[in-house]
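Below are the structure tokens for one structure; questions will follow.
Heads up, one of the protein chains got dropped from this complex, but the rest are sitting where they should.
Showing chain A:
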């Protein structure tokens, strides 16, 4: 278990001071695949580097199973990193790269050789053991970097956007590979990415970061279905935002009145207003189209966009604003609706999410 307690990092001083991390609190569980997700400059990499020991926080504490990590130099921490640039040693072979950490730990020679062999097998690189790192492809380099970081059996593996340099198909393969490695080794993975899809597919839990702070922590489903804030809802997936009036609120259950006058039950994020004007977030695929007069929000269909797997219906609402409904395509269903038609948007109870802000 890693506990990050009110970690703050300020770069520079005076007028040029930049607050990269602002009192970040998070607890990462043993054996968890934990993702730090956010746009570039949100502080996710800085937080990772604090855990690795390359950045000293201005304030706060970081503990691993109760041990103070900040007291330890990077080479004393049972934590290894897969760097974004891989940072493989160009003057060593693949096998020498993987064995480096073990060698530095002073493990016996035959143990090093055995572990390197296991690691090569784990990442399926056994045939390329004696190649130089400049002689292998980007995907292979990525796997070597992974094996090198896993070989000393760290308690925590930090991954700094390790897939960003790979092409799409390779990235998909590596995502599954990473998941497999994590469950096979039982090591806690802390993964940094700006790619929401990557975060959703791989993580046990995600922390969404923005401007040096964690905005929301939860399972991929939690984060996607129940974003707490506008930033989270906006950053992950597509979202419709509706102005609404909060009528009543009881824990996570909220009654809201939409601009069309219709009332509906929604979920409410923790914190936030108890009454008055609120914003309601609804995912495009969680809503549907209804004939005029039946749904919650009447409007006029302005665009129908075909995407292969699904079709997007853009509705200009009578109450103002635009709402997008996404419907999966099936081969036997012909889409009869055409732009200009009068329709209504409908969605079920507890589908809408009342945002904190």
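We adopt the following convention: a contact is a pair of C-beta atoms (placed from the backbone, for glycine too) under 8 Å apart; a residue touches a chain by one contact, two chains touch by 3 or more; residues count from 1.
The rule is short, and it goes like this: contacts and distances are computed from a predicted model.
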Undepicted complex member, UniProt protein name, chosen from "ABC transporter permease", "Molybdopterin synthase catalytic subunit", "ATPase family associated with various cellular activities (AAA)" or "Sulfurtransferase complex subunit TusB": "ABC transporter permease"
Residue of A:91, A:180 or A:257 touching the missing chain in the full complex: A:91
Per the touch definition above, residue among A:105, A:183 or A:248 touching the missing chain: A:105
Absent-chain interface as seen on chain A, which is shown: 52-54, 73-76, 79-81, 83, 85, 87-91, 100-101, 104-105, 132, 148-149, 152
